[in-house]
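Reviewing the structure listed below.
Apart from one protein chain that is not included, each protein chain of the complex appears where it belongs.
In order of appearance the chains are A and B, and numbering begins at 1 in each one.
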Amino acid sequence: MSRAEATRQDTKGRRPIGLLLVAVPVFLVLSLIVWPVALSVFDTLTVETPSGVTLSLDAYRFFFSDSFSLRNLWMTVQVAAICTALLLAISLPIALYLRFSTSRLTGYIQALALFPLFVPSILLAYALIRTLGPNGTVDILLSAVGLPKLASPYLTIWGPIIGLVWDNLPLTLLIVLAGLGNVSRASIDAARDVGANRVQLLRYIILPRIRSTLLVAASFVILGLFSAFTLPYLLGPAVPEMMGPFMRRTIIDVDDPLQARTQAVVTFLICAAFAYFYVRSIARTRREQSS
Amino acid sequence: MSMPALRRAGPASLGLSRLRANGAGITIAALLSLFILTPLVNVAIWAFTEIWRYPAVIPQKFGFRFWGDVLSRGDVHLAMTTSLSLAAIVTALSALICLPASYAFARMDFPGRNLFFMSFLTVYAFPKFGLYITIATIFLGLGLIGNFWGVVLIQLVSTLMFMVWIPVSAFQNVDRRQEEAARDAGASPLRVFWSITLPQVLPAISAAVLLTFVNTFYETEVAWLIGAPEVRTVPLLMVRFINSELVVQYGAVLSLLLWVPSFVLLMLVRRFLGAQALGRALGA
Partner (left out) sequence: MATLEIKNLSRLFGNTCAVDDLSLTIGDGELVCLLGPSGSGKSTVLRMIGGFEEPTAGAILIDGQDVTRVPPERRPTGMVFQSHALWTHMNVFANVAFGLKLRRLPKDEIRRRVNGSLATVGLEGYGERKTSQLSGGQQQRVALARSLVLEPKILLLDEPFASLDQHLRERLREEVREIQRRVGITMIFVTHGQDEALAIADRIAVMRDGRLEQLSRPDRLYRQPQTEFVAGFVGQMNLLQGAIRSNVMSVAGIDLPVALADGPATLALRPEDIALEKRGDDGGADVMRVTDFGTHLSIEVRTRCRQRLKIMAPPGTGWSAGMRATLSARKFSVYRDGKLCFMPQPCDVRPAAAA
């Protein structure tokens, strides 16, 4: 018997055990992710009539004609767009520095940029209120140097933006850094050699190579923002509110599970394309890792 | 120039250009310090403040008075107990069901293996909170809202990504030939697992367990959506402090109290895992 055959026989004998071992987590995924989502999609698309279940778009018609829902959705889109732009604009220079500098500062900068990973977002919310809220640190410092108070971002759209940028910086940075890892130093040197300056390096050599990475980073951020709850709830305005707090209020306070599900499915749909890029890239890194 | 002379002259002769090249670094470090550290430092100061009236830049009186207050509050004790038992139960259950599964995914061959493995990707495919909402609507019908075990169940799903992905890649990284060599030397399969495989995957598994624990402990959204108001975890207590507590220091003390252990645990994770792997585990 060849070795390959032997292993095959070996694994054949184990088949039921393998299935048995993965059964519970797979069952969890099916019953707590796939099933609820499928059920929500189904239920929001149908109504029960005496003659049976029929297709109906009423739930969505309500969502998209309700100005309150639309305002909340619009605010979420705005926050997502601003946060994504800010996060990419902040993490790209940091990542470039970390990747290509040999200075000793890189250690400090990396530690600092990854620090938010170690701060739970509920604590962050509290810290930001104390810093940016009324009579917070920023106000204190401004009045100490004799400047007038600024309008506090607390309870405006900028509150959640600041918090979400803070919270998402480490992982965005790590995604961009991983992408920059594929840009070799030699290809940068070669471009400088033929006369490219910093801006041209970025534009013609680096950005084209990390375009897909940036897309993945943006997808990650956008998915996170459509499901953000704690920070928008504690730092953001009450009206309009982001989809996270809005969905919670609809199901708990308004007690309208159907609309809450409709809202959830709408966020799924809006995020579908981003989810596709994001999941595809995760699947790819897992596959690379395991091979 | 001789070598020692060169070494002495080196930094000085390069000093200016080094500094210029590092201008970017210094700017980044300064801005980032301001952005990241200000809120944290601020909370740390508040935690040790007894009196701080606006608009003084420095608190009027420092002290530990509020530490005693916070530590003796009944709701703090209750929340701590709830959160600790929730985190412990979820972590234990998660380890119990996921670690064998991750071994199976890494080392065994069975029908549908790849499909099942990739099915875990659905955890990443939906905005989390929307997902919780769809689950909550089902739980509403089952009476699991406001129920401790309802919270445990959902937390379990969100820990899958740590407890399956990290150990799977750890198991895959163990060299098959080492195990075969041990079999060759006369060890039983169980013995091989215990003495060869397990020691090599232990750091990654510890990291996964710690991550699961810390994340469950600080999880706010599921607890709030599914658990409130009956299940009172520490993050929910924190929310109450933020919303309705007039004494600022309570929140600050609780923050510091909570943050230090999480920081220590996550630094441990970091030792086991490295920045990139940690990022991957968290979805980067």
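We take it that a contact is a pair of C-beta atoms (placed from the backbone, for glycine too) under 8 Å apart; a residue touches a chain by one contact, two chains touch by 3 or more.
Just so we're clear, the structure is a prediction, and the values are computed from it rather than from any experiment.
When you scan A:Ala23, A:Leu105 or A:Ala196 for touch with the missing chain, the hit is A:Ala196. Taking the complete complex into account, residues 184, 186-187, 189-197, 200, 204-205, 208-209 of subunit A touch the chain not shown.
Everything that follows uses one rule, which is that only the chains that are shown with their structure count from here on.
Remark: subunit A and subunit B have CA centroids separated by 17 Å (rounded to whole angstrom).
Put simply, subunit B touches subunit A in their complex at residues 21-22, 24-26, 28-29, 32-33, 35-40, 42-43, 46, 54-57, 97-98, 100-101, 103-106, 108-113, 116, 118-131, 133-138, 140, 153-154, 156-157, 160, 164-165, 168-169, 172, 218, 220-221, 224-225, 235, 238-239, 241-243, 248, 251-252, 255, 258-259, 262-263, 266-267, 275-276, 278-280, 282-284. Within the complex, the subunit A residues that touch subunit B are 11, 14-19, 21-22, 24-26, 28-30, 32-37, 39-40, 93-94, 97, 101, 103, 105-106, 108-110, 112-131, 135-137, 139-141, 143-144, 166, 169-172, 174-175, 177-178, 220, 223-224, 226-230, 234, 243-244, 247-248, 251-252, 257, 260-261, 263-265, 267-268, 271, 275, 278-279, 282-283, 285-286, 289-290.
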